[in-house]
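Here it is: the structure, laid out below.
Just one protein chain is left out here, and the rest sit where they should.
Then we have chain A:
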Amino acid sequence: MQWETVIGLEVHVQLATRSKIFSGASTAFGAEPNTQACAVDLGLPGVLPVLNEQAVAMAVQFGLAIHADIPEVSVFDRKNYFYPDLPKGYQTSQMYHPIVGAGEVEITLDDNTTKCIRIHHAHLEEDAGKSLHEDFHGMTGIDLNRAGTPLLEIVSEPDMRNAKEAAAYLKAIHSIVTYLGISDGNMAEGSMRCDVNVSVRPKGQEAFGTRAEIKNVNSFRFVERAIAFEVERQIELIEDGGKVVQETRLFDPERDETRSMRTKEEANDYRYFPCPDLLPVVLDQAYLEHLRSQLPELPADKRARFQTELGLSAYDASVLSASREMAEFFEEVHRVCGDAKQAANWVQGELAGALNRESLSIQNSPISAQQLGGLIGRVLDDTINGKAAKQVFQALWNGQGSSADEVIEAKGLKQVTDTGAIEAMIDQVIAESPAQVAQYRDSEPEKRGKMIGYFVGQVMKASRGTANPQQVNGVLKAKLDALL
């Protein structure tokens, strides 16, 4: 039987506020345990939450970026359950009236086609603390620094049909929130966490199969692997005459499998009700317009503009718009050198390769966008040839010189285009290579094109790489052919 996979994602994004969603405690990552957990975060008696305006603004910005409905009124609810890292006994969340309504996110697939994934809603909630199950004499250690950190939970419709689409969707969300600057998107530090709902159904069937929810899948790669395993498990189960049960599973990256979490049935009875400590949040139109006017250009718009305005290929446009830092770097290189295609080639070729080799991100590139733009400009105006350009790039990368012009001057890399000088060098090379000239003369005409490479190499060497290779090629061919 042919099977179809149906996937929906719940993505938790930690918002990059300075203070917590309901208290004035710091959200900075990596502090000593419990030094950033105040009376509100600890759920001590008599404390009241006060909502952080920046968390609201960030959630709304996300909503505007995905063209979502932003309801005028949203309401906080209590999700009740007992766990030591949640000292209040409830998580303040939004069940019935979330701050962001239905919207959509465009994803780019491997073949550069795009697909729209519908967003059901996104809501604000507080993060819980962390439980440490290491050795504390058989007890569990609790760090509540993370308790109260604002989260935006983004819930998609079950619109994805394979693991690649799910990963592409997660990347799209990542790039939207980092473009907006509402989250650092750091998955390793848990700034973005993901629950995956997976089910399978016979191809052509409209009704959904029973789904399993895979918790806490925390990297792009794990999303693909967890789904691949889960899909295979469900298909095998059904084909062997079994039934998928609706349950929560945990992905184990070390064994590359998902495992059932034994949860009591009652654990899912959260008894939501409106939080009496918080009043309804009302957003007026003027506020929404104000936030809308401050939105940066978003990845999908940038990608489209790179193609239509700058004439880049779909692939180049997609790679260069993937992160805000990458896009800004590329745009600056383009501004300085004036040639989008060359800028794209250098950023994705020489620069990306060098960054990769040293495991650097583009923010930490030793060569600046201005320097790279300046270098490309010198290639475009024929001041240097391609080979010299690589030398200049390496020099700038190593901090030898502050601009391409400085390096070109210091290293004497300026391209020789003076025909007289080039002809003199060629004459000398020909005079010094009688054996090769004889070989050239005696070979089949169609093989001569290849043989000319030897002479070009010698001339380039004589010019210490500064001769214009096209020019050398032309003059050489004419001179050698004159000897036939």
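Definition applied: contacts are C-beta pairs under 8 Å (C-beta built on N, C-alpha and C of every residue); 3 or more make two chains touch, one makes a residue touch a chain; residues count from 1.
Going forward, contacts and distances are computed from a predicted model.
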| item | value |
| --- | --- |
| Candidate names "Carbon-monoxide dehydrogenase large subunit", "Putative ABC transport system ATP-binding protein", "Aspartyl/glutamyl-tRNA(Asn/Gln) amidotransferase subunit C" or "NAD(P) transhydrogenase subunit beta"; UniProt protein name, chain not shown | "Aspartyl/glutamyl-tRNA(Asn/Gln) amidotransferase subunit C" |
| Hidden-chain contact residue, picked from the options A:Glu53, A:Asp240 or A:Glu254 | A:Glu53 |
| Omitted-chain contact residue, chosen from A:Gly101, A:Gly190 or A:Pro274 | A:Pro274 |
| Residue in contact with the excluded chain [from A:Gln36, A:Asn197, A:Thr258 or A:Ser463] | A:Gln36 |
| Touch list for chain A against the chain that is not drawn | 17-19, 23-26, 32-39, 42, 44, 50-56, 75, 80, 82-84, 97, 131-133, 136, 138-144, 250, 261, 266, 269, 271, 274, 276, 278-282 |
